[in-house]
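Pasting a structure below so you can have a look.
Yeah, one chain of the complex is gone here, protein chain that is, but the others are all in their spots.
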Amino acid sequence: MALGKEQMKLLYRNLVRADHFDKMMMNRIMQGKLIGFYHPGDGAMAAGVGASTFLGDDDILNPHHRAHGLGYAAGRGVDIGRYLAEHTGKVDGCCGGRSSFHWSFPEKKMYGASGFIGWHFCPVVGWGWASKRKGNQMVLMASGDGSYGQGGAHEAMLFAMNWKLPIVFFCENNGMAIHSTISDMHPMPDISSLAQGYGMPAVVIDGQDVFAVAETVMAARKHALAGKGPTFVEAKTLRLREHDVGTPDLARAEPREAAYLEELKKRDPVVLATSRVLAEKVLTQKQIDKIYKDAKAEVEQVEKFADDSPVAQPSIEELLAGVYVA
Amino acid sequence: MALGKEQMKLLYRNLVRADHFDKMMMNRIMQGKLIGFYHPGDGAMAAGVGASTFLGDDDILNPHHRAHGLGYAAGRGVDIGRYLAEHTGKVDGCCGGRSSFHWSFPEKKMYGASGFIGWHFCPVVGWGWASKRKGNQMVLMASGDGSYGQGGAHEAMLFAMNWKLPIVFFCENNGMAIHSTISDMHPMPDISSLAQGYGMPAVVIDGQDVFAVAETVMAARKHALAGKGPTFVEAKTLRLREHDVGTPDLARAEPREAAYLEELKKRDPVVLATSRVLAEKVLTQKQIDKIYKDAKAEVEQVEKFADDSPVAQPSIEELLAGVYVA
Amino acid sequence: MSEVRELPLVEAIKEAYRQEMERDESVFMVGQDIAGGIFPHTKGLVEQFGTDRIVDTPLAELGMYGTAFGAAMEGFRPIVDFMFAGFFLNAASPILAQTAQFRFIHGSQMSLPMVITGACGAGMRLGNEHAMLVHNMIAQVPGIKVCMPSTPYDAKGMMIAAIRDDNPVAFIWHLGTMMDRGPVPEEPYVVPLGVADVKREGSDVTLVANGFQYKNAGIVADRLAGEISVEIIDPRSFSPLDIDTILKSLEKTGRLVVVDESWESRSTASEIAAQVVDRGFDLLDAPIRRVTIPNMPLPGGHMEPYVAPNPDAIEAAVRDVCR
Partner (left out) sequence: MSEVRELPLVEAIKEAYRQEMERDESVFMVGQDIAGGIFPHTKGLVEQFGTDRIVDTPLAELGMYGTAFGAAMEGFRPIVDFMFAGFFLNAASPILAQTAQFRFIHGSQMSLPMVITGACGAGMRLGNEHAMLVHNMIAQVPGIKVCMPSTPYDAKGMMIAAIRDDNPVAFIWHLGTMMDRGPVPEEPYVVPLGVADVKREGSDVTLVANGFQYKNAGIVADRLAGEISVEIIDPRSFSPLDIDTILKSLEKTGRLVVVDESWESRSTASEIAAQVVDRGFDLLDAPIRRVTIPNMPLPGGHMEPYVAPNPDAIEAAVRDVCR
């Protein structure tokens, strides 16, 4: 499925935006202007943007935890102001400021998040089942290589293949899970080898190439919507920084080597995408400059919105009233 | 690994014994002389006998739930009197009469049972880990096709392959899980396809052939003890009767067809083994008659032992003292 | 009043399923071997509703539960059947962590209308795993309603209430009540969740019990009739717990015994005692006694009858507080 120029432009713009959002979050956490933690997506924002930008409005989108899903949020057109307000405990947060990082935009069919890595392998079965019953929607299920250790991943893949559910298992394989390296945690070179056990089609792609990701996911989506069942898409990516900002960056118990990290930096997806859009004359340098300017302006506006929003401190009674539907 | 004559004799004897034990349990449950339920192994006792008869004393053996593990118990040389006494709530039961079907012989390294199908995929990792540390023992992990639906199966196979643990995943695939048929529950023809996801060697064999089972498992055991890691052995077998005695025998919501069940009966493992030991002159008809006579006598003795044993009704205080190690 | 049909409790539950599935296309059931049926409560439903709405899954509780959990977000109203209620533990993480908090933590924007069900109870002599009443495990965590019926009438009305509720509801039922017969109106009706029921009036002591233990409570009240006047309250729901009805009864009796077929530790019996001593301290004329499974896994074999709560143990506790 070759991309048109307008599609490439949109992907490029979303990638730049996502990259700006990620840097905004890194800056804020270091400045103490974010609640809790932040797991930086630096150098790995292409996968989420590519996977999410061309989904249908009815498709269900489960973002990866890394970069707190910002690549997917950018691709989906989520209101980043309300996203940030949630991460700062403000009344305009998308969950009223009570969720910290558990952001959710049900109207965008991004139902929510959890601190339990791999939790989504449970509801994805029902999302897929419901999508099949409805007939005109599918599920993009994003998560990391680490999450495929969970037993729930097996049950989800089993059910998906057994019932031919319209699900794309989209794995951002950055080769790491906190301090663990994938080679220590998985016996095969590719995570997607797991798909073989169910006869599920699997593709391995360069997750740094936002265009390749979009093409592959859209093909898998078509396959799903045609009633042909799930696909496993493994996007090879990388982790430039520590697992969460401020903690040590180790491989097992040793610091990761600076030279190795320098190598990784060469695969920066924004740099790759920029050369391509320039080479293929999709965008001019001037247009690119404008995209950067807009992204910067959007970040400023997002931060102002979140910072201006009052701290959310509802009463115990108000909170209790939110536990159950009356 | 070709079997010697003495090995074949032993397998044959254990098969006949196991078959007698299974019939004893079926009779007793129908007569109301057994507590709870019984899941008959009728027509499918070869797999357990074949898999367990030649294990080493230090090997850990987790029996399949079907026939309440009697094929494995017979192969392992477990005291069937204490086994039955447990199933009848007697003081001489292997667990003091309090477990019903949760029998256990720790001294035989058969650690216990659970009513949660697939529970064993959790401890098997530790059994395998400990066996690897000790170096001279392995784990025979038996269960049914249904149990491989559990997420724990994935985690166990992942850990086993990742750490090259000495485990044989022995699956008795009878094509059924209560009323569910495997073709409805698993997208591939073989359960052992799952092993491919981890690069784990897998073998599919005729589970009705007690000799083939023993040969295959012993080869997999050797592989495990050589430090080469786990093997998946799928023994194709069948279920002649209802899931548990007294309940309807359905495939989904329809009764299973009589003609189909008649077909299955032709694959009776005792009949198959008898022709072979006669044809290969491993045993004479006279010797076979003796084996049958002995098995019958053993059943009588086992039943007498269990029936003579007093009902176990310890006091609440005695029971409470058994919850924790003092 | 026209005469009312009698039905066994398990058929009352099935009638609730049937009527709600007829009324509302979005209701469906998911479980293991429910098309064929393990207990009679699902038998025959597949013929009427087909495999799109009576959904059998592989032997995998996370995937099975997930079918319901995810579908509920997409506008369906699933009923997920764990066969034996204790098997819910295989999906404890999505239930106790994710389902329970999903609405609240995400800003109370979404609802998860779903019923989590399973059979349980001492009586099969198979021990802890099959007998476990899991109500206390679930009721410990806010975000899921929890209930268990004692009579066929309540069974139908509470199941309909559970299906129509926009919250996740865990509805467990006791195998020891499965074949109990009682009047059940044919038309659909609702027994509200969170409301206890004074099932028998009395003046000397308040006896709280439900499920199979409700029958044991009745045996004890009969035994003591003429001697001690026992008021029996069926809490029906464990969460929310209707403590007001119990406090009101205590205004009359001043004495309380709570029966709970569960371990004593952190049980509904304990919770009721704690709430009563907090809010009704002045009403109490005697210690509150709890009749529960002592703190041990329920053994199987011949031990169930005297280890699980039973009429003798209940009678002793009632006599004790009435001394």
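Going by the order they are written in, the chains are A, B and C; count residues from 1 in each one.
The criterion applied here is as follows: a residue touches a chain if its C-beta (ideal position, glycine included) is under 8 Å from a C-beta of that chain, and two chains touch if they have at least 3 such contacts.
Keep in mind it's a predicted model, so treat the numbers as computed, not measured.
Novice: Determine which of the presented chains are touched by the chain that is not presented, and list them.
Specialist: By the stated touch criterion, the chain not on view contacts A, B, C.
Novice: Thinking of the whole complex, not just what is shown, which of A:G50, A:G71, A:G97 or A:P269 touches the missing chain?
Specialist: A:G97
Novice: Pick from C:T42, C:T57, C:N90 or C:T177: which residue touches the chain that isn't shown?
Specialist: Reading the full complex, the residue touching the unseen chain is C:N90.
Novice: Looking beyond the chains shown, say which of B:V16, B:I29, B:V78 or B:V124 touches the absent one.
Specialist: The single option touching the absent chain is B:V124.
Novice: Please pick, from A:A2, A:A226, A:A253 or A:A279, the residue that touches the omitted chain in the full complex.
Specialist: Considering all chains, including the one not shown, the answer is A:A253.
Novice: Just the residue numbers, please: which parts of subunit C touch the chain that's not shown?
Specialist: Against the missing chain, subunit C presents residues 86, 89-90, 92-93, 96-97, 100-101, 104-105, 127-129, 132, 136-137, 139-143, 239, 241, 263, 265-271, 273-279, 281, 284, 286-290, 295-297, 299-300.
Novice: Provide the residue numbers of subunit B that touch the chain removed from this figure.
Specialist: These residues touch the chain not displayed: 60, 93-96, 98-99, 102, 104, 106, 111-112, 114, 116, 119, 121-131, 133-134, 151-152, 154-156, 158-159, 162, 319, 322-325.
Novice: Which parts of subunit A face the unshown chain closely enough to count as touching?
Specialist: Per the touch rule, subunit A residues meeting the hidden chain are 35-37, 89, 93, 97-102, 114-118, 146-147, 149-151, 177-180, 184-186, 248, 250, 252-253, 311-314, 316, 319-320, 322-323.
The working rule: only the chains that are shown with their structure count from here on.
Novice: Which chain's C-alpha centroid is most distant from that of subunit B?
Specialist: A
Novice: How many angstrom lie between the centres of subunit B and subunit C, each centre taken as the mean Cα position?
Specialist: Comparing mean C-alpha positions, subunit C is 36 Å from subunit B.
Novice: Which positions in subunit B touch two or more other chains at once?
Specialist: 149-151, 184-186, in rising order.
Novice: Listing for subunit C: what residues touch at least two other chains?
Specialist: If we look for residues of subunit C contacting two or more partner chains, we find 57-58, 60, 62-63.
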